[in-house]
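Apart from one protein chain that is not included, each protein chain of the complex appears where it belongs.
Then we have chain A:
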């Protein structure tokens, strides 16, 4: 119970320690809590867990059609294959077949109707992964093919939707457009994006003696896995435990789409009584699971002589794939971000959830926000070209105002807008206007290579737009040796959530993070968790953990005040020590005393976000607690003969409020920017005419590699501007907002292309701007010049 080995320090020594600061508290750039284990290979992912002697492995046979009726499934040969233990079809599901996260529409296995190429139909469980795979190939499935809808525009025209449409309205855009001096219409296709988490979807389960399941799942959403495993098996949630130590990347791809894998495993385990694992090989992962929604956008915009937008009508059609999944909220968020950083006095934004025969598209970092912003940023560039202005000047002119011009199309007032000031800061630090001139001079004389430059802003709303999700829980135990055990409802996918929450609890108790052990997120420790998504992991779970810590700390203070007969104000925790008026004691001694004096050293903590609401019928409210801001300035070199490009320099200034951990925040910003850049440049998803994904592996789907990083990458955090709202230590969320900094890369490429036409023509380039689209954009401008 007592720590006999602890050295006894004198009061003077304790006082000296007390007067120094924590090394690992809030604001310190400490390394990831698993960093040393990552680099040594000791960090365990689910596939690394020791297997049981009777372990089963599952492989699914998927559909060879995008739209068809299954008329017959012949598993007779499969059953005779070596190692095969169980072959499972939809009719073997004892509970609910549908695993739709919000709305129904996602059968775990096809019952009759196939709705996309790659949809799981039969699951084969065998004694090895290879045996299951080989056996699954022998299954014969007969289909009656049906005509698929693969194109989002076709779905939009046919009003083939997975969910009803929604509209935001500010002012009267129809009248304002009619009276605008300048007006044009445009359309844009925006590509989807494969998550390409390095660890593919995986789950491993173990049946329990209560007829339940212990589930190890690489998921951002343990509670939903728990709920769906229970419903598929037809058992209660209290029989299912979900454990999640770490994911090898998530990015939104494991918010809903980890669950079917866990459910299939649980189903097999339930039917066989054996521990079961299912890991998707990369190609299957890319084929079966949904991606970022491709969008089709069309707009009608009116503006004045200066380039100020007067009115905007925009239709945003999200390609949802075959089922709703989270598309309702994703298209909402696209609509909520169609304004990006700009005041639009008269705006009508309409969102459509188009149904196509492709995998069900899902959450992906930014959650529709990026797709909403891209068309608006394209409009800014187009206005600038038409008026012969610098695109940045048009952007700044349209920024939200501070006291006026500050209402969003959903009627939330933009408060604490720091974009105008931080734009000035980045302009200066990046030498924007000087480089603009230098680039024009370079382009005038360079025959093949052209440079482009763009500086674009991001304003991103923080909170789940589905307001009830904005809640979290945590659990803290302090053991009698003074060490702390911490759990919260968030999940670690690499973003450093556990490290930040550790730092928050360390700060409250004033002990170093090495005294705080975080273990796997576990539904038995913290129940009813929201997914770790919407950038809210730290905002919600950090606050919940802080509240748990404060509860215990208050008990300790109350105890000390009574024990030493002092006022609570005379008690102070700092750097592992506690001062009680003039007396010093170590945190460990305090805990030992508290235990002996029967003080509870364990507490839960809970948090819900204040202030937010959204009235869907009126399309008005305050869906976001606050906004995070950022800016990127990108310079690119484009080969005007091939369309290839490389980014030479990027300057980023990003707002994280008061940083909890600058190293982790910068890591999120850089990683987000590069991922956003990849989305808009080399990452192209291509389906064939049968609806089969042709870019189903890293050989054909190209995420940025190391040399794609800009040669000169300068990232800075906005300084001295803590979050005015009462967030955890006045920090801001950082997961998603930097993703949209990548839009600067896309705009820079178009700027280089525009140089071919002496900046008079706006390049018509869809996203992603692959070398092919870039070259074709250049050709189009060359043709326009010829015709002019």
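Basically, a residue touches a chain if its C-beta (ideal position, glycine included) is under 8 Å from a C-beta of that chain, and two chains touch if they have at least 3 such contacts; residues count from 1.
The rule is short, and it goes like this: contacts and distances are computed from a predicted model.
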| item | value |
| --- | --- |
| Protein name (UniProt record) of the chain left out of view, among "Kef-type potassium/proton antiporter, CPA2 family", "Ectoine/hydroxyectoine ABC transporter substrate-binding protein EhuB", "NADH-quinone oxidoreductase subunit J" or "4-hydroxybenzoyl-CoA reductase subunit gamma" | "4-hydroxybenzoyl-CoA reductase subunit gamma" |
| Selected from A:69, A:169, A:183 or A:282 as touching the chain missing from the view | A:282 |
| Candidates A:64, A:572 or A:639 - the one touching the absent chain | A:639 |
| Touching the absent chain when the full complex is considered, from A:83, A:171, A:186 or A:697 | A:697 |
| Contact footprint on chain A, counting only the chain that is left out | 31-32, 34-45, 47-48, 50, 130, 133-134, 137, 195-200, 246-251, 281-283, 446-449, 493-496, 637-639, 641-646, 648, 663-664, 666-667, 670-675, 682, 684, 686, 694-695, 697-700, 702-709, 711, 713, 715, 770-772, 775-776, 779 |
